[in-house]
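Structure first, commentary second.
Here we show just some of the chains, and they stay where they sit in the whole.
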Amino acid sequence: MNPTLKKMTIVAERVLKDKLIRLIREEGATGYTLIAVEGEGSRGVRASEFEGRNVQIETIVGPETAQRVFDQLAERFLEAYAVIAYTSDVEVLRGTKFVRDSPANSDS
Amino acid sequence: MPKPGQHDNGRKVEIVFQNLISPIVLCFALGIIAVWIRSDLEVPPAIYQGLSLYLLLAIGLKGGVAVSQTPVSELAGPALVTLVLGFLTPLSAFLLMRHFGRLSRIDAGAVAAHYGSVSAVTFLAAIEAARAGGLIAEGYLSALVAILEVPGIFVGLVLARHGASAGKSKGGSFGEAVHEVLTGRSILLLIGGLVIGTLCGAKKVEEVAPFFITPFKGVLCLFLLELGMVAARRMRDLKNAGWRLLVLGTFLPLFHGILGVVGGLIAGMEPGGAAVLGAMSGSASYIAAPAAVRIALPEASPGIYLTLSLGVTFPFNLTVGIPMFMAVSRWLAPYF
């Protein structure tokens, strides 16, 4: 009834916001939550104060979507941009809502 | 008319002093000091974004009203000169950064995009300095800010891409950067304000003047407080920049600034207007350019381009550059 899914958190410089949302949407996320954050990491990069600080994107997804987003992040963004990502297991209220990816429904 | 160069030194010193002791410059200094003494002062990000929004829209509005009052014939010359500066300055910045500054093509292009564009706050400070110095600066200058903001960024990106296009760069696409620049909030607000101001004309803009025009300079003070803090944080990175970059960070504004002054005078502008155009030309963007560069050239190091534009060139112009362009413009004006 409360199935276990992944909560994926991505912290990235603001300039990536729209791209990351598009990415997670394409990989099967049914929604996301955005938080305006500040942060410091190893790169210390910020496009411009004017653009705002970092953005934290949280999305509840099935494990396959999570893995695909991880792969895409590593391939497209990890090198050139200030971005980190991690997942954890969550138990979700009415979890069926969060799994959209057709073949991935039977996440193993 | 004073013989060129006559009372010049006295006036020059006075202008420098006038320029430094102003609420705007001192608020910038206060921001720097706040970082140095590790104060917990902070301008909330939302306030800072609100202030930028206000400033850009207000600049546009003012420029638009001026455009609506200026015959096209009078605008054409300065606009053309501004466009030429928008192509020349990124090119010279690129070549100097590449060969004297020893930057990679990507980094040099990124820096060029910044120096080819314009810093709205430097423009505003120059306008104030002109007024304080009793010089006339044409109202349509705000419109030139909009003209100068875009092309330099593209030239810089093209210069950087020229070699990088050989498969090396990933992530950043030129097309996206074009979209980013043209739809970016700074351009949108500036152009939007310009169009609104032009359409409405002086009389209707008058009605919103108590918000957009009269308190403008005070708002600018608050903005500079935060900008001082940002610049001070950037200055910490100066030690990693190397002397070659520091030299360029002060030489480029002077070089481009004098180009701008001369161009302005050629276009028949008032000495004050030419000086402001010089300050614009000599300034480096830190609003529109960084965002575009980050998208199109993610491999370029923000540690270089932001430190140069915000940590070196901006404070340099605010304190040394602007009064110098005023002096140069006064001095050269009689020859035109």
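Letters are used for the chains, namely A and B, taken in the order the chains are written, and counting of residues starts over at 1 for each.
In this text, a residue touches a chain if its C-beta (ideal position, glycine included) is under 8 Å from a C-beta of that chain, and two chains touch if they have at least 3 such contacts.
Fair warning: this is a prediction, and the values are worked out from it, not measured in the lab.
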Composition by chain label (entire complex, not just displayed copies): A x3, B x3
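Just so we're on the same page, only the chains that are shown with their structure count from here on.
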Touching residues (chain side chain B, partner chain A) in the complex: 45, 48-49, 52, 170-172, 186, 226, 230, 286-287, 290-291, 293-295, 298-299, 302-303, 306
Chain B-touching residues of chain A, taken from the complex the two chains share: 13, 15, 36, 44-53, 76-77, 79-81
